[in-house]
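Here the complex is missing one protein chain, while the rest keep their positions.
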Amino acid sequence: MSATTAYIGKSVKRVEDKRFITGKGKYTDDIILPGMVHGTFVRSPHANANIKKIDITKAKAMPGVVAIFTGAHVAAVNGVPCGWQVNFKNGATMKEPKHPLLVADRTKHVGDPVAFIIANTREQAKDAIEAVKVDYEKKGCVTNPAEAVKPGAPLVHDDVPNNICFDWELGNPKAEVDEAISKSAHVTTLDFVNQRLVPNAIEPRSYIGSYDETSDKYTLYTSTQNPHLIRLLMCAFVLGIPEHKVRVVGPDVGGGFGSKIFHYTEEALVTWCSKQIGKPIKWTSERAESFLMDAHGRDHVTKAEMGFDKEGKIMALRVKTFANLGAYLSTFSTCVPTYLHGTLLQGLYTTPKINVDVTGVFTHTNAVDAYRGAGRPEATYILERLLDLGALEMGMDPAELRFKNFIPPFDGVKQPGYQTQVALQYDSGNYEGVLKKGLEIFGYKDFRKQQKEAAKSGKLLGVGFSTYIEACGIAPSAVVGSLGARAGLYEVGQVRVQPTGKVSVFTGSHSHGQGHETTFAQVVADKLGIPMEDVDIIHGDSDTVAFGMGTYGSRSIAVGGSAIVKSIDKIVEKGKKIAAHKLEASEKDIEFADGKFTIKGTNKSLSFGEVALTAYVPHVYPKDLEPGLDFSSFYDPANFTYPFGCHIAMVEIDKETGKVTLKRFVAVDDVGTVINPMIVEGQIHGGVAQGVGQALLEGVEYDEDGQIANGSYMDYCMPRADDMPMFETGSQVTPCPHNPLGVKGAGEAGCIGSTPAVVNAVIDALWSSGKKVKDIRMPLTPERVWNAMN
Amino acid sequence: MNVKIKVKVNGVEYSHEVEPRLLLAHYLRDTLRLTGTHIGCDTSGCGACTIHVNGKAVKSCTLLAVQADGCDVLTIEGLSANGTLHPLQEGFHQEHGLQCGFCTPGMIMTAADLLKNNPNPNEEEIRHALEGNLCRCTGYHNIVKSIQYAAEKM
Partner (left out) sequence: MIPSSFSYQKVNSVEEAIKALSADSKLLAGGHSLIPTMKLRLNTPGKLVDIGAIASLRGIKESGSEIIIGAGTTHQEIASSKIVLSKLPMFAQGAASIGDVQVRNKGTIGGSLAHADPAADWAAIVLAADATIAVQGSKGSRKIKATDFFKGMFTTALNEGEIITAVHVPVSAGSKSVYLKFPQPASRFAIVGCAVMKTTDDNINIAFTGVSQCAFRDKAAEKVLAGKKLDASSIEAAAKVTVEGITILSDHYASEKYRKHLAKVYLKRALIAVA
């Protein structure tokens, strides 16, 4: 295998940029198919209402209206499925009510689709909405998960008692944890809400369904993170169409952050309806619809307690969470608050006793599912808030408290992986290393002086820490299967060497900002010893790419990249056979390096291109070997990967208004081997901004009628350029011991680590001024901070 | 009643009969098929649809096509001349100022307006100038650097 690293580790500029900076990117809404018509939805204005009557006669007669479908039309079609089964503690299966493409009888959240209007133009489709008359009988609703489980709360589904989808527990027996907590010298307690967020990819979801009668084949263009998964779910579970009759294309996609993983009702509907009307149908979400319908993130109501001994060693952790699932189960909704949350509560610490109890709850709200980090930010928030608050309460230094509790360094090769109390085995880590580096970059020694000096001139400064871990590279299929996943989570990578030695790579991963076309090409070019220009990365089309599970959970390079490496290994192995035959040497004497197959110890060699040509023009060729040089591989990871890092935030609070300004943000992330530092840093920056957004700016506010009070960019505070400082990043590399590239994944790190660091900094600032506040509800708006100070 | 408009877009004269309610962003995208101008929201908030009308950055989702009658419009597709990237396009590439690329055309067009009026902006001025443009991918860090790169170059 080649030892060349001409590209790996270098900040190669992105090859995909050119089309985007010149306006030539092709997103779903940019596509116009011949004869295409447009869809709009009539959506429920009520969170919980019986539909007494729908009258579409007037709307059907409107100019340009082609067809209108209602719940009655799709009654025989299945609903969209949930991809992960979580069982009750007593073993009973979770409650899984149907999520219909259109509701016929009762709406369960504001925005629930009641009718789908198809018209010749977007304008005509829009005009017909008001002409659909729906007679609703409005009922009471509940939006808070802790309230929804109380007796007498309005039910979302009549057959789901107390709105409980499942209850779930992980870790040490509760009695043992209770005992350890009761024996602790100090217990730090937090009751808080990890608020609901809207992912807000800037490209709204967009779908085009098209049916070709001659081939009996459907095509779905979709702004998705995983075209094959959408095809699988839509064909096998919803529409009952054979998969070979469906092509799913995810063209350029304008950001996902989790929200474009899931199979949405609108995808199935445009596909199904395109056959009914015999025309391609486009639906593009308006931003207002995105706020209502794109699966939201977080929304946990949690009580967490951490017991310390008198030296500050953590003795136990007890967590009770009510997780809001929304009205229907989205694709991965059930695993987020359980297996992606409870399993991370070991953090970086040697905590000997941990118990986490999660109740998954239906409410009259939009579905909640994975949003950048997915469960791991919630777990990190619990731990890191408790650590900083515990330090304040015990009068200890928050950095020192962490050093006292870190799991010692281990590389996963010489030292074994670390077995947690909550089911995972960490692969490799050097946790004290990232904190040391973070403290150095931040200049922590001087900070406390600076804080005191600032106080003298009336300024309120604070510092907050977060040392996080995440489980990425999702995921070993057998493990997740045993935990309820209804799919495998491997990845597929096909490497097709063309006769001239140029290489086309087909990956089941999907890039929607991550830069796969660059990073993956760097890996392939290095491994084959050829220029990057000779490598093309192809993704996003189920007719071109054999199969795939897509991009989420920071899995692309760790799982998708590994699948490609597996195929490269097969190519090199076959290349050696071809070269040996041509060079009249023994196969075991051939080595491959720098793009050449060489007889060991000689200068007799064949270039990669010559071997490729031979494979396709097999005139002088091994007798029993097939021609061609094209391999596909499935890679199923041996374990999750465990990136980790240290985030340090510094804030200043305006004492008069409570407004928090983020002055500095230091992020030291260890994501294993780094293929392209520029891209990794970019991922960290973006993640940090989203995490800071949660801490200071963002959050869905439901009113008592279940309406989102801030469902637009005029109300929902997205982070902007002037909310952010320049980020100070550092890195450490602890390679992953169980995948061929040593990579761990970087997509979510920034979002997981940053939120508690910012909140901790605000709390630190308040304590420094004598206000011993335990918690301020996120987002930390000026008013909430001001209230905490006064 | 449709209205006849004449618009010069990226140096090319166009004449169309349009419905008065047709938004300029839809005119550019659907009628002229210049799909580099994106639509990311309904409330003039995200800035993805930013173009220049008569030399000034505006949000094409909050303008009617009829309002552009007689105007000179520049979109992202018209920014580079003769195959040479505009310094801002080059800056975004060099400094990794984009990820998914959806907000990028609007960001670049807003930045072009800034650099026209303030050729040497400091970091704060750059951040302030971007208050009408949302990016969910980059955390803005590299966008600021991209604009600094272009300012240096211009």
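Per-chain residue numbering starts at 1, and chain names A and B are given in the order in which the chains are listed.
To be clear about the criterion, a contact is a pair of C-beta atoms (placed from the backbone, for glycine too) under 8 Å apart; a residue touches a chain by one contact, two chains touch by 3 or more.
In this text the structure is predicted, and so the values were computed from the model without any measurement.
Residue A:Y716 is the one among A:F116, A:Y221 or A:Y716 that touches the chain missing from this view. By the touch definition given at the top, chain B reaches the unshown chain through residues 1, 3, 19-21, 23, 42-45, 47, 50, 56-59, 62-64, 66-67, 69, 110, 113-114, 117, 129, 131-133.
With the whole complex as reference, residues 122-123, 126-127, 130, 286, 288, 656-657, 659, 697, 701, 709-710, 713-718, 720, 723, 781-783, 786-787 of chain A touch the missing chain.
Here is the rule we go by: only the chains that are shown with their structure count from here on.
Work out the mean CA point of chain A and of chain B, and you get 30 Å between them. Put simply, chain B touches chain A in their complex at residues 19, 21, 26, 29-30, 33-43, 45-46, 48, 75-77, 79-80, 85, 89, 92-94, 96, 98-105, 108, 123-124, 126-128, 130-131, 133-144. Of all residues in chain A, those touching chain B in their complex are 11, 13-14, 16-27, 29-30, 32, 122-123, 199-204, 252-255, 257, 286-288, 512-515, 678-679, 681-682, 685-690, 712-714, 718-722, 724, 726-727, 750.
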